[in-house]
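Partial view: only certain chains, each at its native spot in the assembly.
Naming follows writing order (A and B), and every chain is counted from residue 1.
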Amino acid sequence: MVDWEERQKEYWDFIAKRREKDYFSDFGPPHYSLMLPPVVKDNYGKWKYHEVVKCGVLKHVSESGDVVYSIRAVTPRLLSIQTIRDFCDIADKYCDGYIRWTTRNNVEFLVTDESKIDPLINDLKAMKPAYPVGGTHDAVTGKYALSNIVHTQGWVHCHTPAIDASGIVKAVMDELFEYFEEMKLPALCRISLACCANMCGAVHASDIAIVGIHRAPPLIDDDGVRRMCELPSTVASCPNAAIKMKPKEKTVEVDSEKCMFCGNCYTMCPGMPMFDPENDGTAIMVAGKISAARSDPALSKVVVPWIPNEPPRWPKVVDAVKKILEAWASDAKKHERIAEWVERIGWEKFFEKTGLEFTQHLINDYNRTPYIYAQLRASTNFRW
Amino acid sequence: MSETPMLDELEKGPFPSFVTEIKKAGETKEAARDLLRLLERSYKDKKTHWKHGGIVAVKGYGGGVIGRYCDLPDEFPAVAHFHTVRINQPTSKFYTTKSLRAICDIWEKRGSGITNFHGSTGDFVLLGTFTEELQPLRDDLAELDPPFDIGGSGSDLRTPSACIGPARCEWACYDTLDVCYEMTKEYQMPLHRPMWPYKFKIKCSGCPNDCVAAKARSDFAIIGTWRDDIKIDQNEVKEYAKIMDIQAEVVDLCPTGCMSWDGSTLSIDNANCVRCMHCINKMPKALAPGDDRGATVLIGAKAPMLDGSTIGWVFLPFVKLERPYDELKETLDNLWEWWDEEGKFRERVGELIWRKGVREVLKVLDIEPSPYMVSSPRNNPFMFFDKSELIHSDYIKELERRGIKLKGEE
């Protein structure tokens, strides 16, 4: 059993030490034990099994016999403080003032009393906007709902995006909402989005990934370069060695034959913007996977090279994602994730079944990644 | 007519709308109203209106704040500055409403009223404020009880993150919350002071299901596992047999074919189990990880710039994770020292390992090479041999005579 007092004492001792300094800093996050509901603390590390009560509601049973129900509501991640307070109200009402968020930006309410589940869900629905419950999966029965889309800043905050983030997520989730509400997919399917190739959404290992790409080389702002950029590191930032120094003019130039529009130079140097509203857009990747279940983790692969930006609802992106999801869902076996499905049917059949076009863009020509990576074990699946 | 006709379209549909959220914040905050109008402009122009931030920081910290400025400050004065502040979330993202409300109150006072709950790395992100609000904001957070601190950004240790683990999951093979918290606490210096070649991320998942996506999103992914046999409750297996086809859905999907089911008993040849979790996931009441628990550390996961996207690969096949986690700390200290010394500007640790060869980091950290680390051995015979591995032949003597320094020589 965890000695909570001991751990909290350690924490407060640490905080006290920090407070001794002139400037109270580097004290870190609150100790987690201060945030855990009692049922969690009492049964910490003692959970025995879980069941899925219904889509969005989990039941965890402890060795002690204690039970906790988790009600999971989806959020757009971008939340106003008003909404957070509304969530707090609900948590105060039903959950003794505790609340948590999941790693995919869903909010969870933990209750010990089964009878609170439905009222709580109703309160969530009554919010403005309504906060629907769902997105869980049940491996036992082999029924999976679609969870939230992990995503990034987009036009709401970032300086390098080729696409918006929240808007596309909203449009896609609206269209796929039935799969969120009901556990009717054959296996886990994680969708994610990153608004540029920096991939803050970590789309590089998702079942379906939406990624913003530029398609034109930077338009150099010589003044900006002179003012804001360190030339050698700007030159070094280009993976394809497309940037050349113009030392006399104290600026740089781009060999646009070599540029593959990654945007890394702009990240390093504000004098190299590359925003072309007509040519920026979305690429779609599929067949990534993170869990070790059944098959090794896998990187996502590009299957649609480019779709133009069509705000506010990006219909072509929505359509492509749905097409992939439904082609897979209707053809896959139980527990067979997209990566595993493609492994079984072959990429040639993937393109046939989804109706997507295979173009030259999809053939990897990025030769900076060394083959040695293929020989390192990117998986915990080994035998002792 | 609405000022934001395009965004209004995004209030339709069943999925909760971020537009509605911005509007809600806009009820009290000018910045949120300007953000909405600016975003509408982006929707029209199909491009961002944010510029690079200069370095904006709070006293004593080098990271944690992302500077951001609008490129149309005259039209949208309330978001002329729109810096974000990354707050180190409580481990596994549990909160008391008391703490949450307190943060909301501070944010109402000091910023836009808009948040990201949470950032991709795991921070609780406060979205948009002016430079002059940053220090007061930090100070307000520090005064909370318990206090909240700032997270990472720039070339530093990023805010570590953990799955829910032992707090509510039957499969946690180690205490993800404690390891994550203890590492965060131990490494406050590098977390708040960017001084490495580039960023470094740590994530803690309690088992190979990896619910915090550590394998793809952290330079150092601590994945719970075990070394002994899977625990089986044959009675519960029989119960599951009533509701599932154990042969088809469990045995046949085992990646190594190490299971068998005769209709009443499930057997596992544990020597050939790779701990993929599938069977355990399928039958939580009947199967469980063994007792000899710990973690496998994968190294090097990252996004594609520059050398390509990666999922981490096996670095420490097995670590026992017992407080105070000295083995982990020692590994991190040595790894960082090496990276700091050898890494190029903006070279992630995994890229450095590629450049130098795994052999190099194993030597520096005194880690035993093992077949667990490779998906297969090398497919070329281009091996390095240190002087100490060579026979001191006449040829070698002649090289020495000529003053040629061999590999591995001091």
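Convention: a residue touches a chain if its C-beta (ideal position, glycine included) is under 8 Å from a C-beta of that chain, and two chains touch if they have at least 3 such contacts.
All of these numbers come straight from a predicted model, not from anything done at the bench.
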Full-complex stoichiometry, written in the displayed chain labels: A x2, B x2
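Here, only the chains that are shown with their structure count from here on.
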Distance from the mean Cα position of chain B to that of chain A, given in whole angstrom: 12
